[in-house]
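What follows is a single structure, written as structure tokens, with notes after it.
Apart from one protein chain that is not included, each protein chain of the complex appears where it belongs.
Note that the chains take the letters A and B in the order they are written out, and that residue 1 is the start of every chain.
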Amino acid sequence: MQQEVVLAMLAKEPSQGHQLRARLDRALGPLGEGVNAGQIYVTLGRLEKAGLVAREGSSAARADWKVYALTPAGQERVAEWLAEVDWPRPDLAEFHLKLVAAAQAGLADPLGIVDAQRGELLHRLREVERAAMAEPDGSDAGLLLEGILLRLQADLRWLEACERAWTSRRRKR
Amino acid sequence: MNQPSEILVRARGLRRDYGRGESLVRAVDDVDLEVAAGEALAVMGPSGCGKSTLLHLLGGLDRPGAGELWLGDQRVDKLSERALAELRCHRIGFVFQAFHLMDELTAQENVELPALLAGRSPRRARRRAEELLDQAGVADRARHLPGRLSGGQRQRVAIARALANDPQILLADEPTGNLDSAAALDVLRLFEALHQGGLTLVIVTHDDRIAGTADRLVSMRDGALVGERRLTGGARGSLAQFAGLRGE
Partner (left out) sequence: MGRAFLVCRLAARDVRHHLAEAVLLVVAIAAATATLTMALALDGVTSQPYQQTRNATRGPDLVVYITSPSQAAALIHARGVVASSGPFPVASATIEADGRTGGLFAEGRSEAPAAVDQPDVTAGSWVRPGGVVLERTFAQALDVGVGAGVTISGRRFTVVGIAVTAAQAPYPNLCYLTTNTCGNLQTDGFGSEQLGVAWTTEADARALASATVPLDDFALNLKLQDPADAPAFAAEHTPAPGPIISSPADQPELVISTWEGIAAADALLVQDAQSVLIPGSLLLALLAVASVAVLVGRRLSEYARRVGLLKAVGGTPALVAATFLVENVALAVSAAVVGLAAGRLIAPLLTDPGAALIGAPAAPSLSALKAAEVLGVALVVALAATLVPAIRAARASTVRSLAEIGRQPRRGAVLIRLSRRLPVPMLFGLRLVARRPRRALLSTANMAVTVTGLVVVVAFHTSVAKRLSTAGLGPTAGGLSDPVINRDLQMLGVLTVMLVTLALLNAVFTTWAMVADAQRASAVLRALGARARQVSLGLVVAQVVAALPGTLAGVGLGILAFRAAVSDGGTPSVLWLVLTVLGSLAAVAALTAVPARLGARRSIADALASEAA
């Protein structure tokens, strides 16, 4: 979980840790299971040390009753983060090199590797699709799931292209 | 939810050729296939691989050149045209990519049609049609002509029509092929609900997303089945991982 996400969730209003968690859950839907509560408090602690968030009020006994708010530095950081255009990079090169290496060294059949990979992706696709079907229309999580679906489809299409290419290479040999 | 032991469809050495001599095309080449009752099977492959022809053979819309085809305990590849019509009417539901609704009938009349063909009374046919349209989420479109419906709505009406006589098996040919992503999801939801209700589904497609409703996936190339994959069992990893939410 990126620090900036937690930071940005605080931008709305000063909140307690469990409130942050509820907000994340709403946005992520079934994917929220991947976010555990402890992780949020660890992150908040780190952010506090970095001076990006500050605790309001002084003496809450339990961690989840503490109210956190953004410091001006924190607000600046959120603004920067929103403006960033970084994009998670799909690591296709690694898979590609895996195929090349397997073929050159004769270690494994590239087509077998492609097939196994497709199986895995199809399983993922099925799970994501089922999760998407379970979401009500117009939910935030549904939109996220659709994005995952589309990426998986793109990957599957690339695997198809790999299969075609390696099949024809094998024939030529 | 499945009883994999009970085989509903069994094909042995199924073959269908088009043309002859030089231009002979083996659209379906020696296909062996079994579909268990309650199973959802996806047949995938590039366009022109013969998957639609296979579906037409399974549904009695076309006759195989060779091979055997069983539906339950009944051998159907040698049936008369009339008996095949009976079969299509009572035991098989068909859904097409192009919907193939009758333009001159309203949504509801389209859904009533198979029930009326089966000899049901008009009143029962109408009630059943209303039920099915409601289930498909297009009850409010019952009185529209197909021309007035969106693609997704048309396909849902078509699915409702395919279910009018409570078939044992639903055959769908690229059911999401003409639909956008949202409409496709609606159709997949409908299929999933039917599947959960115990209906046997065979879906021919080149859309990977169909995998979401399928228990099993067979791949087809040049008229032959080349691979099979069981999709029940789940992926290695969680949803959150696929979304990149959890570190590796």
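Keep this in mind: a contact is a pair of C-beta atoms (placed from the backbone, for glycine too) under 8 Å apart; a residue touches a chain by one contact, two chains touch by 3 or more.
Bear in mind that the values here come from a model prediction, so they are computed numbers and not experimental data.
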Displayed chains contacted by the hidden chain, counting the whole assembly: B
Options B:7, B:25, B:79 or B:118, residue touching the unrepresented chain: B:118
Where the missing chain touches subunit B, by residue: 52-53, 56, 59, 61-63, 81-82, 85-90, 92, 94, 96-98, 100-105, 109, 113-114, 116-118, 122, 145, 147, 161, 165
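Criterion: only the chains that are shown with their structure count from here on.
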Distance between the centres, which are taken as Cα means, of subunit B and subunit A, whole angstrom: 35
Residues of subunit A that touch subunit B when the two form their complex: 1, 28, 30-35, 88, 115, 119-120, 122-133, 144, 146, 148-150, 152-153, 156-157
Complex contact set, residues of subunit B against subunit A: 181, 185, 188-189, 192, 208-209, 211-214, 217, 227, 229, 231, 233-246
